[in-house]
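To start, the structure itself, in structure tokens.
With one protein chain withheld, the remaining protein chains of the complex are depicted in position.
For reference, chains read A, B and C in written order, and residue numbers begin at 1 within each chain.
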Amino acid sequence: MAEAEIKVAKKESSDPASQYRAAFRYMLLARTFEERTASLYRAGKIVGGVFMGKGQEAFSVGLALALDKEREDIYGPLIRDQAGRLAFGEQLIDAARTYLGSVKGPMRARDGNVHRGNIHDGMIPMISHLGSHISVVSGRLIGKRFNNKSNFVGGVCIGDGGTSTGAFHEALNQAAVEKLPLVVAVADNQFAYSTSTERQFACKDLVDRAIGYGFEGYSIDGTNLDVCLETFDKAVNRAREGHGPQLVIGHLLRLCGHGEHDDASYISDERKKQAFGGDCLQIAQQHLLDSGISNKIEISQWTSDIVKQVEDATSAAQREPGPDPFQETWQALSTSHLSEGNATT
Amino acid sequence: MAEAEIKVAKKESSDPASQYRAAFRYMLLARTFEERTASLYRAGKIVGGVFMGKGQEAFSVGLALALDKEREDIYGPLIRDQAGRLAFGEQLIDAARTYLGSVKGPMRARDGNVHRGNIHDGMIPMISHLGSHISVVSGRLIGKRFNNKSNFVGGVCIGDGGTSTGAFHEALNQAAVEKLPLVVAVADNQFAYSTSTERQFACKDLVDRAIGYGFEGYSIDGTNLDVCLETFDKAVNRAREGHGPQLVIGHLLRLCGHGEHDDASYISDERKKQAFGGDCLQIAQQHLLDSGISNKIEISQWTSDIVKQVEDATSAAQREPGPDPFQETWQALSTSHLSEGNATT
Amino acid sequence: MSITYLEAIQAAQDKALEDNESVYIYGQDVGSFGGAFKATKNLAKKYPGRVIDAPISEDAMVGSAIGASAEGMRPVLEMQFADFSTVAINQIGNQAATQFWRTGVPCPITVRLPSGGTEGGGPFHSQSMEAIYAQYPGLIILTPGTVEDAYSMLLEAIEIDDPVIFCEHKYLYYHLKADRLPHKNLPVGKARIARAGKHATVVTYSAMLHEALLAADGLKEEGWDIEIVDLRSIKPIDTDTILASVARTGRLLCVSEAFPWGGVNAEVISRVTSEGFHLLDAPPQRLNAKDTPIPFHPDLWKTHRPTSQAIASSLRNLLRY
Partner (left out) sequence: MSITYLEAIQAAQDKALEDNESVYIYGQDVGSFGGAFKATKNLAKKYPGRVIDAPISEDAMVGSAIGASAEGMRPVLEMQFADFSTVAINQIGNQAATQFWRTGVPCPITVRLPSGGTEGGGPFHSQSMEAIYAQYPGLIILTPGTVEDAYSMLLEAIEIDDPVIFCEHKYLYYHLKADRLPHKNLPVGKARIARAGKHATVVTYSAMLHEALLAADGLKEEGWDIEIVDLRSIKPIDTDTILASVARTGRLLCVSEAFPWGGVNAEVISRVTSEGFHLLDAPPQRLNAKDTPIPFHPDLWKTHRPTSQAIASSLRNLLRY
């Protein structure tokens, strides 16, 4: 199965070319899967919001590939990190199950879509309140330190808009005070929903915040896969080696609506032609061809493999049962004897 | 009355020497008054916390003197800003009333001590949750802008510890996005209660945060009155002239416990000998003498005037009635007909 | 002509902006985009500079509105979803709500909370937070359940000199329509008999009003006449109207979409049993959402919240007592 193959490529080889190839395929898989979820959404097969990572796959995959589950690294993705989730090790079927309401998904249809995660596997299941997952990732690192573990890193994702939350600030400051091996990846995609960055912050570049927290900072072209891989590799290594928290700002453009309900008509065509307005997937593909790291035939083979994987996963998930309300325990507590059940209704 | 005289000095003269003299007297008045509240607290005459501005008077008065009530400037003091409050125009009797539970105080004994303010007069009555008053000051400025006013400035105070709150971050970012004429004065007094700054933030100097918000920044010796007056003068003018928000960090040391219940034994004597460990009041007094701006006789006259003022205010407030629970309306709403009164009890 | 609950909210804001120069709107994406639900559609264009996009800073949004109100402004805040107001609860409950009592200066701000569950909303886009805010002294909490109320009560909210939490229900946004907007309507503070009956009283509000009406229609065929009280505001609560209804029917069922512990149902039952104990011919009952987070999957969600079927079944039990 191609998916497994991608993972092998990630783990076994540290040479840049193989890494690039693996990264590209995660990006392509994410893009293909998300386009499928978008059409399932339009067909009324998916409820809730569908948020795509279109244009951010290189930045997303960059962080996730630099993390290492075998060292117990922690990953805190957000709504546009399908590529990173897959690269971190998410099974495509679990993503499909969550979108399609299968009870076999990691959230058992209790929560949906981008809110999935796997706590034991180190992937934080985000709640919606932006910024609030960062300190949770920090807590995982604090916990590991208490347990005398070492060499672990936490990577966490947020958008330009999310940086305006109090939770973001408290978490970054706390991580710096605790000198945690935390890498914060800010995808500055120029918009928070319809709000462009001039209405979101007033510094020149969000990387200007690094110094104020005592973070090491990087400001990069988030549409360039090579740059993303290299920067996150460096930032994750710096964190792992004890240099404290790292802030990576990726400049790019959201190439879709906020969600699939949004036509993004407020994003002008000029914007797309400006710096960082390009499509990281196309750019990476061009680089594969230009550099000879891959070729048209291979890419088209990857593409058809991926299309099949996506088809398999979504149709399998669609065949799976939804949740049965009568089988649900309807208990929010793990301590059953203290659970009130329906005492109050 | 000496108090009124100080105010005249502030308004009428912009020459540095008179300003310095006025500032010094506000500092001395604040120090004297606070020492009196401390002893009333120890005598059981004041309930709730008594927090002193000892060591921060120069920094506090610096901001307040730069503000101008006639231009409708807004002032948002915090717990250690007795000096600033007086310089902004607070009547000493109102401070005394609030501490001593007189119903004639601005908070009518409903709220106490440092929580007093006067909304119509532009002085924000702080709630306890640190950081939350900053956006309220910003809102005043936004409101004035809507009302087509101009030339106003907001000055707001916070401590080193308060910078760790989410509210602080959201407010600073918002002020920068709105390009408000806001001056944020951070008194870095090396401690938040017992917690020293290494456990509070990890940047070298909190002024490093200015750039990340798009503020203009200043890092100053908060024990030097001259420097404080000059810096705030500049920052307030920059804000007034449309250069957007300003962040002033004052380095100093809290020369007392967190509150009067705290002996501050965790603050070492060495700390007091280090840079910024000095007493701004003593330093200012020395400067008055050295420079010939004042002299021993005048200072001792000021001192005895001030002691009398403080005595008059506290003893007057003590003679005033406390609140009468049976005269209270016990309604939290201004819209009486929607107030439930005791519907629920 | 026909107008939806959502359009009524847009129209009320339009009228408030038109009538009163002190009104402005502040919230994420409320400007040229017109808001996540289009509740401020066209307003930024029509009222330049008065409908303003906010950063994702709910605490600062509310804090600044409090300050602006002291300058004579009447800010209307849109939370993108009620759930996100959680991070502003300190400014709402501790800063805005206490200001008048502490200082004598009123704080006329309106906070719009797009509330309640919809299919696929999940745990963080579905909450009904009215009962959490109602615990704070100094707030008025409105929960309109009709198009007419959405309009007239929002206009009133903006005029009220105290902080108002305006809980508009997302499920009603598109589903609920009226022929026209009212010129006059019941004032805030008064409950409405949404359906006259004699065998039992249902006290409810917001989207549950419509589930209750459906349940009552069904029971009509079984020979039962159910009276339905639409609270309209849950702080204050119009206890007199409730007691009068219970006096007529002798039976009480309270229905709310919020979590079960405490909340509107418990508050109503406590008032009725304390002041109208003798009016009751049967133990008062209540129906809430279940005591778990709100599920994402539509099948779970339908079980989690009270539905017309669940209300009918509770009513049958109550009537049989």
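What to note about this one:
Definition applied: a contact is a pair of C-beta atoms (placed from the backbone, for glycine too) under 8 Å apart; a residue touches a chain by one contact, two chains touch by 3 or more.
Here the structure is a predicted model, which is why all the values come from computation and not from measurement.
Although it is not drawn, the missing chain touches A, B, C when the whole complex is taken into account. Touching the chain that is not shown, out of C:16, C:30 or C:131: C:131 (per the contact rule at the top). Of the candidate positions C:87, C:160, C:209 or C:228, contact with the hidden chain is made by C:87.
Only one of B:130, B:157, B:255 or B:313 touches the chain withheld from this view, namely B:130. Within the set C:4, C:273 or C:307, the residue that contacts the chain not displayed is C:273.
Panel shows chain B; residues 46-48, 101, 107, 109-113, 115, 127-130, 161-162, 164-167, 192-195, 199-201, 266, 322-325, 328, 330-332, 340-342, 344-345 of it touch the chain omitted from the view.
Counting the whole complex, the residues of chain A in touch with the unshown chain are 74, 106-108, 110-111, 115, 117-120, 124-125, 127, 129, 132-144, 146-147, 166-167, 170-171, 173-174, 177, 331-335, 337-340, 343-344.
Residues of chain C in touch with the missing chain: 59, 83, 86-87, 89-90, 93-94, 97-98, 101-102, 123-124, 131-132, 134-138, 235, 258-259, 261-267, 269-270, 273-275, 277-278, 280, 282-286, 290-293.
Keep in mind that, in the parts below, only the chains that are shown with their structure count from here on.
Among the remaining chains, those touching chain A as well as chain C are B. Greatest Cα centroid separation from chain C: this falls to B. Computed from the mean C-alpha positions, the centre of chain A lies at a distance of 36 Å from the centre of chain C.
Here the spacing of chain A and chain B, counted between their Cα centres, is 45 Å. Residue positions 166-167, 170, 173-174, 177 of chain B each touch two or more of the other chains.
Counting partner chains per residue, chain C shows two or more touched chains at residues 54-55, 57, 59, 87.
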